[in-house]
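The other protein chains are all here in position, but one chain of the complex has been omitted.
A, B, C, D and E label the chains in the order they appear, each numbered from 1.
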Amino acid sequence: MKKEGEKKMGMKSDVQLIKDGKRIDGRNFDELRPLKIEAGVLHRADGSCYLEWGGNKVIAAVYGPRECFPRHEQDPLKARLTYRYNMAPFSVEDRKRPGPDRRSIEISKVSRQALERVVFLEYFPRTSIDVFVEILQADAGTRIAGITAASVALADAGIPMRGLVAGCAAGKVDDTVVLDLGKEEDNYGQADMPVAMLAGTDEVVLMQMDGDFSKEEFDQAFELIRKGIKQVYEEQKRALKEKYEKGIEGDINDQ
Amino acid sequence: MKKEGEKKMGMKSDVQLIKDGKRIDGRNFDELRPLKIEAGVLHRADGSCYLEWGGNKVIAAVYGPRECFPRHEQDPLKARLTYRYNMAPFSVEDRKRPGPDRRSIEISKVSRQALERVVFLEYFPRTSIDVFVEILQADAGTRIAGITAASVALADAGIPMRGLVAGCAAGKVDDTVVLDLGKEEDNYGQADMPVAMLAGTDEVVLMQMDGDFSKEEFDQAFELIRKGIKQVYEEQKRALKEKYEKGIEGDINDQ
Amino acid sequence: MKKEGEKKMGMKSDVQLIKDGKRIDGRNFDELRPLKIEAGVLHRADGSCYLEWGGNKVIAAVYGPRECFPRHEQDPLKARLTYRYNMAPFSVEDRKRPGPDRRSIEISKVSRQALERVVFLEYFPRTSIDVFVEILQADAGTRIAGITAASVALADAGIPMRGLVAGCAAGKVDDTVVLDLGKEEDNYGQADMPVAMLAGTDEVVLMQMDGDFSKEEFDQAFELIRKGIKQVYEEQKRALKEKYEKGIEGDINDQ
Amino acid sequence: MTNEDIIWEIKKNPIKALVESGKRVDGRAFDEHREIEIIRDFSKKAEGSCLVKLGNTQVLAGVKLSIGIPYPDTPAEGALSVGAELVPIAAPIFYSGPPNENAIELARVVDRGIRESKMIEMDKLVIEEGEKVWMVSVDLHVLDYDGNLFDASNIAAVNALLNTFVPKYEDDKIIREKQMDLPVREKPLSFTFVKIGAKNLLDPSLVEEKIKDAEMTITLTEDNHLCAMQKGGTYPYYKEDLDEMIDTAIRVSKNLRKKVFE
Amino acid sequence: MTNEDIIWEIKKNPIKALVESGKRVDGRAFDEHREIEIIRDFSKKAEGSCLVKLGNTQVLAGVKLSIGIPYPDTPAEGALSVGAELVPIAAPIFYSGPPNENAIELARVVDRGIRESKMIEMDKLVIEEGEKVWMVSVDLHVLDYDGNLFDASNIAAVNALLNTFVPKYEDDKIIREKQMDLPVREKPLSFTFVKIGAKNLLDPSLVEEKIKDAEMTITLTEDNHLCAMQKGGTYPYYKEDLDEMIDTAIRVSKNLRKKVFE
Partner (left out) sequence: MTNEDIIWEIKKNPIKALVESGKRVDGRAFDEHREIEIIRDFSKKAEGSCLVKLGNTQVLAGVKLSIGIPYPDTPAEGALSVGAELVPIAAPIFYSGPPNENAIELARVVDRGIRESKMIEMDKLVIEEGEKVWMVSVDLHVLDYDGNLFDASNIAAVNALLNTFVPKYEDDKIIREKQMDLPVREKPLSFTFVKIGAKNLLDPSLVEEKIKDAEMTITLTEDNHLCAMQKGGTYPYYKEDLDEMIDTAIRVSKNLRKKVFE
């Protein structure tokens, strides 16, 4: 479990996560970790995105719309969307064996479902649109970092979408609801709820939760997330704008 | 080996398996363990059967005739028959890892072969008839319990057959040939011979043996099995009759 | 690593590999280990070869040109060539788990590439030519023994080729460049360079090297190999000639 | 499978219309479960087991205990693992092979409910700190699939754990006789809804799952706190959906607990 | 493969007619083996090995010994495992990949003969009771497949074990020099028949296997007791078939033992 990058909320510990109204890393309760997004960082991929969020380093790439293999998975009415969340072996404390584990298969599934109605798949029947997310350095919140980067990579690839998907988590530490858990808060906290929304709308497209929330805490957490996602969305837009201002370079000669 | 549910006949032991002309569980030499069969126990399957035999609990399901995947396994002259014997992880003393092991692959093969000339496969060219046997609680004799249940499930699915296949084993404990070994007899006995026949005929369709039998002991064992199979067949017929007397209910609205 | 049959050149050791101008097994620096080749040793295969080289025992078989599975690997312009190098579990000191490991996958790749331009693949479009090499007893130099045998098996199968591929290695022990390392020289030596050439030409079709060679030592080693390959080629030709003098027997009735 | 997909496509619109008008195909209210049958201690070879029938859906959960080394960061705790097999007897669309993403998600959602509610007193499963602890393996065997595997599996797994015994351990050997009951302190209970159009339906049947827009599983502790949530499906939820589902789950939980755990 | 199937279908009827008239394609009597050649100690890296040629069929068996932990229920015994690879050099229908059901059945039937006859004195393979025992691994490498792999493999495996040495074990290390011969007390010998029409033919060639209705392998101990049986194929056997085959096996066993084990 632990080796799969599993977290276990609510481990007993003497770690004091909140002190003098500040969190262990000095943040306010409603404050995101530093977030930096860059679009178009890879040469071969049709679209790509590099994202740093707290201690997370994530790269997302999109290939497609392209021919769909194996053939029997072709859909005559729409494109197939695939999503692969993958951790580099050296992205975590104890080396992770390469290849998909149960945790990454689950994350890939919920992330794919979050994007399936957002991308206009019906524009590209019989093709495949393939999203790959590589976690190069993992802190807490990699699935949210991944889908946030994936969404920018899809835009960078010119895939038409109803909007950008942006994610953020909130959790509970020392009985306090806070935004965007850091690694220690994740290890020793009481609850975590990763959410992704179609940015600019009220649509929740990804939602998981574990730990312990009363209904009131859930409501608080949701409200924090809503605000957090607004900031994430601004950074996504900034990254895409920067990319397009730089202009599209050199892609014509690539095969 | 042991972990595959392997038995090893003839382990040295101080266990006295026969005392005062009775076996360790009080049975006579030619007596079956209690057997109970019920047909039509599952909603989705085309045919099904639940069977309890001594400490065995087995469920069999049949799907088909249905489309045959992968396509290149289609036979233009007859249906493909598949058979999958599978043990639930908690069906044995030490948890069994899920998925096929060498033992279950061998059992699936000999069981499939036992059914291949019994089912009128030529009536359903290009289709597949798929038999699945799940061992939910394993005592001795699961392969025989499985094929006995599978045969009822095939009948319950309305698949035309030359007859029912019924199985029974005989073995040797404390130098005595006895019918239908129980778990302790299997662990500490000297021989075991599982056999399945086309019930009501003299046709042996499945036969394996291990341990130590002289030719005379083999003959005795075979004779015991022949009588045992008659009783098993009666219970199979009773179960099917009961199912059809109850009438066919509600299947029309199922997809 | 070691379990994959990996060698590690240059292990510190007190083993003296050269004494009085002779090698540990009594050979001269430019002397091959005993080599014996026999063609046509298998009944079912289209072509086959058995080879003993020092302590190596190798059997190679060729099937094809035959139908190419899976279909999507068919090439409309030429035959597909496959090459499978495989070690029997009991061919090495510590039992090797059956199935391909990383080492054998790499060897299979470089061996296949060595043969791809030598076989006239374009004569047999859409088919497959499959080469299988089984190492039954492994000393040093199995990959070279394998491709040397494979080449004879291809000829025995009547597959048209630009020539025979013959291999030989040279290495460095006790700071001396020598031909065709034996097992102890391989274990405790300083460098090893396996090479295969299109026999009778200057064309190098397989080349690997590890350990430590100055450019001068490399040149010496290459020169030794060139001479060694000439001898290997003579034995290949002798084996094929012997086979054809015996005549083609009995193959007509085989399916 | 294409044929099956076409059938669902055809059934979709009339059923959606029915739901829109406030009704379900089988006549249930939106917050009503199908009939539930609980058969405890089904498999005698398991340390604990339970067969649950939820309508026509049948899931058998079995618990085995074995000895293992604790995780380095929890040297004074036992370990839990949950696995699920969608064995091919349960539905025509289940094929043999390693667990696919659906089986993995099922196992992990059930696992999270048990783990995050702190159901099992893991610190009481230590034989020798840092060296030897009990490993609790829950295996979900899906026998008949007629919708809502999440809740049927949750109920089966929790009930199986409630009747699990810890075997004796003597001279480095497990003796499969009861040493004590598995120490538990909580009973997590999950509630799965599908969204069809604007409606959220509790305990979906197969047909409702097949035409669903979205799906949500909410797991509650005995004091009605949330301990696990999982969104499925591709359509979005709004905050009002979430509030409605959580409120419904809290409202019906008391009665359901009585039905399934007593 | 379809092409191959068609060829067998065409060959089937004339061969069946021949068999019906009491003859075999290669002129043998029904209870007659093909030529057997036994090459012991073929692979020097193995602790024991044997190459068997049975007609054109060739099987190489190799034995390796390693150190392992005994099974908990047999703390005072060594362990045996038998594996088979139908490597693709042996026939056009063998492909690379994990062992399929045929390879697994072959290994398990050979294993049962060795295990159930109690050939190996397992209690003499203990280094430290409950802790360290010798594990005997027999690997069957099928080189050329022209029918009757069961018997060729049985003979190869048993002969390999008969010339196997147990290495020295010093300072927790295996030294591959002879400490003693592998302790054996029995020589199981298998007899495989195919049924074609009403006839049972011993030691089937490839063509006979291809058109067979049913198949039976009978393994006998030195005192002609049965220690393993395995039915194959899809047609039934009658009691008379079983009697005939067992009698034949017992009748020819003495001569065959001389040929293959001496």
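The definition used in the following text is that a contact is a pair of C-beta atoms (placed from the backbone, for glycine too) under 8 Å apart; a residue touches a chain by one contact, two chains touch by 3 or more.
Just so we're clear, the structure is a prediction, and the values are computed from it rather than from any experiment.
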Contact list for the unshown chain, restricted to visible chains: A, C
Hidden partner chain, touching residue among A:W53, A:F132 or A:F218: A:F132
Candidate in contact with the missing chain, chosen from C:K36, C:K109 or C:K241: C:K109
Identified contact with the non-displayed chain, of C:L198, C:L224 or C:L240: C:L198
Absent chain, residues of chain C that touch it: 1-2, 8-11, 102-103, 105-106, 108-110, 113-114, 116-117, 193, 197-198, 201-215, 218, 222
Footprint left on chain A by the chain that the document does not show: 42-45, 48, 55, 57, 59-61, 63, 66-67, 84, 86, 88-95, 98-100, 130, 132, 134, 136-138, 255
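Following the convention adopted for this analysis, only the chains that are shown with their structure count from here on.
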Both-way neighbours, i.e. chains that touch chain D and touch chain A: none
Shortest path length from chain A to chain B (each step joins two touching chains): 2
Chain C and chain E, separation of their C-alpha mean positions in angstrom: 31
Chain D-chain E separation of Cα centroids, rounded to whole Å: 48
Chain C and chain D: spacing of chain centres that average the CA atoms, whole Å: 57
Junction residues of chain E - those touching two or more other chains: 99
Residues of chain A engaged with two or more neighbouring chains: none
Touch-based graph of the chains, sorted into line, ring, star, complete or other: line
Pairs of chains found to touch, sorted by chain label: A-D, B-D, B-E, C-E
